[in-house]
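Left out: one protein chain. Kept in place: all the others.
Here the chain labels run A, B and C in written order, and each chain numbers its own residues starting at 1.
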Amino acid sequence: MVSFESDYISGAHPEVLKALCDTNLETLTGYGLDPYCESAREKIRKACGCPDAEVEFLVGGTQTNEVVISTMLKDYEGVVAAQTGHVSVHEAGAIEYTGHKVLELPEVNGKICCEDLEQYVAGFYADGNHEHMVFPGMVYISHPTEYGTLYTKDELEKIAAVCRRYDMRFFLDGARMGYGLMSRETDVTLSDIAACCDVFYIGGTKVGALCGEAVVFTRGSRPAHFMTSVKKRGALLAKGRLLGVQFDALFTDDLYFRIGRHAIEMAERMKKIFADRGYEFFLESSTNQQFIILENPVMEKLQKDLAFSFWEKKDEDHTVVRFATSWSTTEEDLQLLAEVLDREASGI
Amino acid sequence: MVSFESDYISGAHPEVLKALCDTNLETLTGYGLDPYCESAREKIRKACGCPDAEVEFLVGGTQTNEVVISTMLKDYEGVVAAQTGHVSVHEAGAIEYTGHKVLELPEVNGKICCEDLEQYVAGFYADGNHEHMVFPGMVYISHPTEYGTLYTKDELEKIAAVCRRYDMRFFLDGARMGYGLMSRETDVTLSDIAACCDVFYIGGTKVGALCGEAVVFTRGSRPAHFMTSVKKRGALLAKGRLLGVQFDALFTDDLYFRIGRHAIEMAERMKKIFADRGYEFFLESSTNQQFIILENPVMEKLQKDLAFSFWEKKDEDHTVVRFATSWSTTEEDLQLLAEVLDREASGI
Amino acid sequence: MVSFESDYISGAHPEVLKALCDTNLETLTGYGLDPYCESAREKIRKACGCPDAEVEFLVGGTQTNEVVISTMLKDYEGVVAAQTGHVSVHEAGAIEYTGHKVLELPEVNGKICCEDLEQYVAGFYADGNHEHMVFPGMVYISHPTEYGTLYTKDELEKIAAVCRRYDMRFFLDGARMGYGLMSRETDVTLSDIAACCDVFYIGGTKVGALCGEAVVFTRGSRPAHFMTSVKKRGALLAKGRLLGVQFDALFTDDLYFRIGRHAIEMAERMKKIFADRGYEFFLESSTNQQFIILENPVMEKLQKDLAFSFWEKKDEDHTVVRFATSWSTTEEDLQLLAEVLDREASGI
Partner (left out) sequence: MVSFESDYISGAHPEVLKALCDTNLETLTGYGLDPYCESAREKIRKACGCPDAEVEFLVGGTQTNEVVISTMLKDYEGVVAAQTGHVSVHEAGAIEYTGHKVLELPEVNGKICCEDLEQYVAGFYADGNHEHMVFPGMVYISHPTEYGTLYTKDELEKIAAVCRRYDMRFFLDGARMGYGLMSRETDVTLSDIAACCDVFYIGGTKVGALCGEAVVFTRGSRPAHFMTSVKKRGALLAKGRLLGVQFDALFTDDLYFRIGRHAIEMAERMKKIFADRGYEFFLESSTNQQFIILENPVMEKLQKDLAFSFWEKKDEDHTVVRFATSWSTTEEDLQLLAEVLDREASGI
C-alpha cells in the first residue's frame, strides 16, 4: 500500500524534526515569547519583503481561519469566499461558530474572480435593504485553492483593488502556500502576496511541519490584544516553542521552498504517470494536488493498493479523487503507483 | 401618497387594538403566564387541530427564526434553506450569530423542492468527508415564501418525508401565514401544516398585530426550559400580555383568517389593476405580495405618488418592486393606485 | 387579591395607550424610521440636555443590555458589574451568550463603589498574567439598582472618572430610571446621567409603556451600523412605531416624570403602612421597590390576599420579598394592603 492520501500523512520534515530535537532541553518561556518564535518571525518578515509585518503562530488551518476572520471582522460583517472554499464547506461551520456568515461567490476551478466580487459588493450596496443584510467585510481566498489551482499576480491585484475600494480586508489562506510558490506556472511571489493582502498565512502542517501556521499581518492589521483573543478561542499554545522552532527551521536555508519544489517535481511526474495511461484529470492543476476522474469499479480496485482521497461524486458512474504529493513522496512511491496502474490496466 | 410598501405599515387591526384597550387595566402576571396567553394558546391548538401542541409567543420574525433554529439544532448541525430564504439573506446573519450555518439550496420562485433536498442530504451522507462538514439538522421554509408563492400540500408532505428519513426537523416560517391560508390557489390548511412540521410559527406582526409571532411546537418538540433559552437570547417580553391579548383576539371569531381574506381580495384587485394596464409580473403570486417589473424611469415617476418596496435589480434598465396589501388596504387605496398608473400611462 | 408583584402588572399608562390608538391607522414606515420615533428622539435629547445624543429604541431590558454590551465591547473585553447586577444574575446568561464575561464586583445594597472598581482594574493591569484574562472594557450599573437603591451624583462622577482613566465605557441600565429620578432622596438628574455615561437607557416597560427601552448614546458612542447589529440579534422591531409612539407620549407633558412621581408617592405611603405595623425592611429604598423581611408563616398567610415577589431567602425562617408600586397603583390598593396586614396582625 502506498499513500497519496494527503500532504499530511508523514511526520515532520527531517530538518524540522532535528530542530525540535536539538532545542528540546532548552529552557524557554511559553506562549510564543521565546527566541525561536522571534527568530522565525524575523525570517518570515524577510522572506515576505515586509519588514513591518507582524507574525503570529497558530496550530492548524481551520483554527487560523476562525481566529483571523473573527478577530478582523466587525460585528455586522461577514466574509466573502468561493462556494467551494475551505471556510464554506470543510470547516464544520467554524466561521459561523464565531457568529459570522460566509457569503458565497460562484467559482471556477476553485477560484473567484474580481468581476463576480465587484458585482456582488456593488449589488450589496445598491440593494435598498442592505442594512438588513450581512456586510461584506473581508474577502477570503486560498492559494493554492481547494482544487490546487493558483491565482495570477494580476488576479490577486485586481481582487485587492476591489477590497480597497469597498473597505474590505483581503485574507489569503496559504495552507499549501509552499506548493503554490514553487509551481512552474505561477508568477506570484511571497512578496506579491504580502503586497496584496492585509493578512495571510503560511501553512506549516501541510508543508513539512508537525503542526503550525504562521499568520502574517501586513499594514498594521493585527487586532489589538491578539494574544488574548487567541487564548479566548482556545488556540494559544503553552509551549509556543513547538511552533517557533518549526517555522525557524522551515525558513532556514530555504527549507520551506525546497519542500515545495520537491513535492511539485513529484506531482509533475505523478501527473505524467496518469496522463501516459490515459487517465482523465478533473481540472488542470500545477501544484501538489491532482484530481483524477475514476470509473467507480476502477476506483475500488485501486483502493486495494493505493491510498487516495475521495473528493466528490462526478456522476452515477464516476468519482473525482485526489492524489497529493508532499515532502515525503519518494521515487519509489511513484514507481509503485505506476505499477499498480499498469496492473489495473492489464486487468490483473 | 398611498402606500403598498409592506404589510406592516399600519398599527393593529381595530379588533386587536380594542382587546388591548379592554384589558389594559387588568393586573396580570408577566412573561407569558397570564390567562390571555393561555387562552390564545388553547385557541391556536384548536385552529391547528393539534391538541397537544405547545405554543409560545415571541416578538418578531427574525427573533423567532433565531430562537427556534438555535434551540432546536444540535451543536454540529445547520439549517437547510432556499438561497433566497429570509434566514439566508435578510436577517443580517442572525442564524450565524447563534453559531449555526445556513445551508443554501437552489430555489424556484422562492421554493425549494424535495428532490433537491433529498439529493443534497443524500450527497452529504455519501461524502467521505462529511464529518468535517455541517450536518443538515433542520429544513426551513417560509409559506408564503419571500416571493409570495405557496407550497402545495403534496410538496409539504414530501419535504416532511425527507426530513423524517434523515432525522431533520421541519420548520415553517409563517410570518405571512394568514395570507397563504386564504389564497384561492392553496390546498394547504393550518392542520396540514401542523401535521407536516415539527415546529412552525403563525405570524402576527404582518397579519394585523402590533408585534408578535406564535410558535407552535408539535410532537413534543419544544426544547426543555424554553423560557430560559428565550430569556438568554433577550427575547422574553416582561409584559407577555401584549402578545397573549393580541393573539387571543386574532384567534377569536376567525379574525386571523378574515384579515388574510381581506388582504387577498385587495391583492387580487390590485393585480388586475396592474394586469389591465399591461404591467409585467416578476412571477405569479396568489398571496398579498405582488412583484412587478418596472422600467427604471417609470419606477421613479411612480415613487412620487406611491410607496412600494425595492425588491431586486432585474437588469440595467429594470427593477423588481413589491406591492403588498394588508388588513388596512382600502378600496380607496386601490382607486388611487389605478389613478396614478393611468396618469403615468397618459404621460402626465 | 391586590397585586404589588412588580411594576409591569398593568398595561400601558392611559396617555400612552391613547397615543397608540390615535396613530393606529396612520401609514408609517418600519424599523424605527417613522416620524414618531424621530420626535421621541428629539424630546429625549432635550430631556437629557444632550443635543448630540443618538437615541435608539429596543423592546426589552435584557435585550437592551445584551445589544448594548455586545456591540460596545471589544473582542477581548468583558463588562464589570455588581455581583447582584441584573446582567450578573437575572438574565439567564444573556451577556455570556454574546461571548463576553461579566466580571463581578462586590456590592453594598446593590451598588458598586469607585474604590472597589479602581482596585479591581488597577489589580488587573498589575497582574503579570493579565493578557490571559478578560479585560475590563465597560462598567455596568443600574440606577435604581436591583434593590431599589440609588447612586449619588458624586458616586456616578467618580465611577465615570475611573472609567475614563482606564478606557472603559460607562453604561447605566435605567430600566426603572423614572422612579430613580423622582425619588425624594436623589441629587441625580437625567442630564447628570447623560454627562457621566457613554451610554444608558431610559426604561419604558417598567415605567408605563407596554414595552420599549430608549437607548441614549452620548459622545458619539453609537456603534457603526447599529441597526444591522440589532437585526442580527433578532431585536429589530418591524413596526418601530410601537416604540416611537410610546416614547413620544412618555416624553410629552412630562408624562415619564409624572409616572415616576406617582409611583414614588404610592411607595412612600406603602412604606409607612408597613413601618407603622412594625414590619422590618431588608434595606432602605427611596424608590418604588420596597423589600420586606417576612417570617415564612406570615408570608404564606399574606400570599392569600396579596401578590408580591419572592426576592431571596434570608435564613431558614425568613424570606425577603418585594412590594412594587407603579403608575397603576391606587389609593384603594394601599387601603386593601393595610387591611390585609391588619387582619394578619389580629390573627384572623
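Simple rule for what comes next: a contact is a pair of C-beta atoms (placed from the backbone, for glycine too) under 8 Å apart; a residue touches a chain by one contact, two chains touch by 3 or more.
This one's a predicted model, so the numbers in the text were calculated from it and none came from an experiment.
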{"item": "Displayed chains contacted by the hidden chain, counting the whole assembly", "value": "A, B, C"}
{"item": "Given C:4, C:36 or C:97, the one touching the chain that is not displayed", "value": "C:97"}
{"item": "Identified contact with the non-displayed chain, of A:32, A:78 or A:93", "value": "A:93"}
{"item": "Option touching the unshown chain, where A:81, A:121, A:197 or A:210 are the choices", "value": "A:210"}
{"item": "Interface with the undisplayed chain - residues on chain A", "value": "3, 5-6, 8-12, 14, 17, 20-21, 23-30, 59-67, 91-94, 97, 205-206, 210-211, 228-229, 231-239, 241-242, 307, 328"}
{"item": "Hidden partner chain, residues of chain C it touches", "value": "76, 78, 89-93, 95-102, 104, 123, 126-129, 131-134, 309-310, 312-313"}
{"item": "Residue numbers in chain B that touch the chain omitted from display", "value": "70-71, 74-76, 99, 131-135, 223-225, 227-229, 231-232, 236"}
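One rule holds in what follows: only the chains that are shown with their structure count from here on.
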{"item": "Chain whose Cα mean lies nearest the overall Cα mean", "value": "B"}
{"item": "From chain B, the most remote chain by mean C-alpha position", "value": "A"}
{"item": "Approximate Å spacing (C-alpha centroids) for the pair chain A, chain B", "value": "41"}
{"item": "Whole-Å gap separating chain A and chain C, where each centre is the average of the chain's CA atoms", "value": "50"}
{"item": "Overlap residues in chain B, where contacts from two or more other chains coincide", "value": "91-93, 97"}
